[in-house]
Structures are given as structure tokens and as C-alpha cells.
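A single protein chain has been removed from this complex, and every other one stays in its place.
Moving on, here comes subunit A:
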Amino acid sequence: MITQVDNPILEIHDLIVSYDQSPVLWNVDFSIPSGKLIGILGPNGAGKSTLTKAIMGLVTPSSGYVKVFDKTLEEVRSKISYVPQRESVDWNFPASVLDVVMMGTYGKLGLFKRPGKKEKDIALSCLDQVGMMSFVNRQISELSGGQQQRVFIARALAQEADLYLMDEPFAGVDMSTETAIFHLLKEMTAKGKSVIVVHHDIHSAMNYFDWIIMLNMHLVASGPNDQVMSEEMLRKTYGGKLNLLTKVTDLIKQKDFNPLKS
């Protein structure tokens, strides 16, 4: 079930990406509306991260194209922000929390120019939004996993973009951080920003996302949460993992039941 939209913020057309001749993404073709919180779901190895990397131009597709705001990536770079997986960097790097968040402003600053007071103020307000004000001068090697994730999100916020792509921002973070980040993302979409999140937890996906993309090398579904979230679609995405599926079916039956909130 694939719902195409008019005036999409992001359009992906017949995208094929392969590593070493073995394709990881096959004919992925979808478009998404603006101002929504969008989740990309799929099992391990489904190509979720590869899809975000292809959107950000970090891997070159074998065929197909990506259009953001109806333009190529190069033309709208400053309007898109990216949160890579937390494990993709070495957190022993000698930098403070403020240093890392300021990096988000470097794209607009251009070559050779030094960040000044304006950039510092942007970074501080972004740290405030993620609730990390008391860690401004802490070295990043002394942060916990959830705090590292908040720093990465603050860095993306400092880019002041319109479209945000986040690769597994909830991997290895605790429940309170997850809820806090989801609330922040909701606030962002309320302000008209679009947020795409690679996610692995079907349960929280049902509760939070407006629009869901299901991926397992092929595109399985793309559409509004209430239309896409069905047992049939999940079975197509996750294949024969029945154990998981029975659990999911139960959850769908009691859609409003959230054991962690009651």
C-alpha cells in the first residue's frame, strides 16, 4: 500500500542502491508530505540506514533519483539536517558539548569563517530545547548514551533546517529520553518542520508517527499511520517472524494500551 502525495517535501523515484553488486534497496519509490513526523520501519538489514544515506547523498544510487523540495540535494543542502547513528563517531574526541552543537552552524558559516557569538547563542538555545543546558561545558567523552543522542539532536537543530533525517535516534536510550525526544519532534512538526526517523520499535511507532514507511529491501508500504499499520503490512515487512508478529497483532488489537504509561 503506497500513498503518493501532491507537492511532496521528499520524492524518491525508482531508487536502487547496491553494495558490491548485491542490491540493498530495490525500486524504492515514494513521496511524503511536509510537516509530518515520519517513521521508517523494517527489520535489520532492510536498508533503512542505506535509504537515509542515499537521501543525504552519502551513498551513490545505481539508478533512480532523490528530490528534496522538488530540487536536487546540492541546491537545498542548508535546508536538510542529518542525525547519524550515535556509534558512527568516536565519543572520545576532545570536544565539549557546546563545541559539537556549534558544528551544526558550520554549514551556513562557510569556509574559513570562525563561529562567533551568534552561533554560540543558536547552539545554547538548541541545547536548552533538548534539556542539556547543565552539560554545556562537559567533555563529550563523559556523557551517557542518552545524553550523546540529545547532543546529536541539538547539533541537527542548530542547522535550522526544514527537513530532519534521524538514523536510529532511539537506539540504546532510556524511556524518559525517548519520550522527551518524541515530544520535541512533535513540537518541531507543529512548527511546520518535517522529521523522518529510522526506527525499530513497532509499538512506539504506532503511537507517535503520523506517517509510516515500511521497508524490507523493497518498499512495502508508505502512508498515514492508521492506514498502513495492519497485520498484513507488518507480515509483509517482517516476514515469517511469527513470534514477534503474534505479539504485534495483540498490540494492534489493544491499540491504546501502553503498559509503560498506565
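The working rule: a residue touches a chain if its C-beta (ideal position, glycine included) is under 8 Å from a C-beta of that chain, and two chains touch if they have at least 3 such contacts; residues count from 1.
Operating definition for what follows: contacts and distances are computed from a predicted model.
Enquirer: What protein name does the UniProt record of the undisplayed chain give, "Acyl carrier protein", "Urease accessory protein UreF", "Lipid-transfer protein" or "Manganese/zinc/iron transport system permease protein"?
Expert: Per the UniProt record, the undisplayed chain of the complex is "Manganese/zinc/iron transport system permease protein".
Enquirer: Using the touch definition from the top, which of A:Q4, A:T72, A:S141 or A:Q227 touches the missing chain?
Expert: A:S141
Enquirer: May I ask which residue of A:L58, A:M175 or A:A190 touches the chain that does not appear here?
Expert: Looking across A:L58, A:M175 or A:A190, the contact with the absent chain belongs to A:L58.
Enquirer: Taking the entire complex into account, which one of A:S31, A:T50, A:Q159 or A:N225 touches the absent chain?
Expert: For the chain that is not drawn, the touching residue is A:Q159.
Enquirer: With the missing chain put back, which residues of subunit A would touch it? List them for me.
Expert: 20, 56-58, 77-78, 80, 82, 84, 88-90, 92-96, 99-100, 103-104, 106-107, 109, 111-115, 134-137, 139, 141-144, 155, 159
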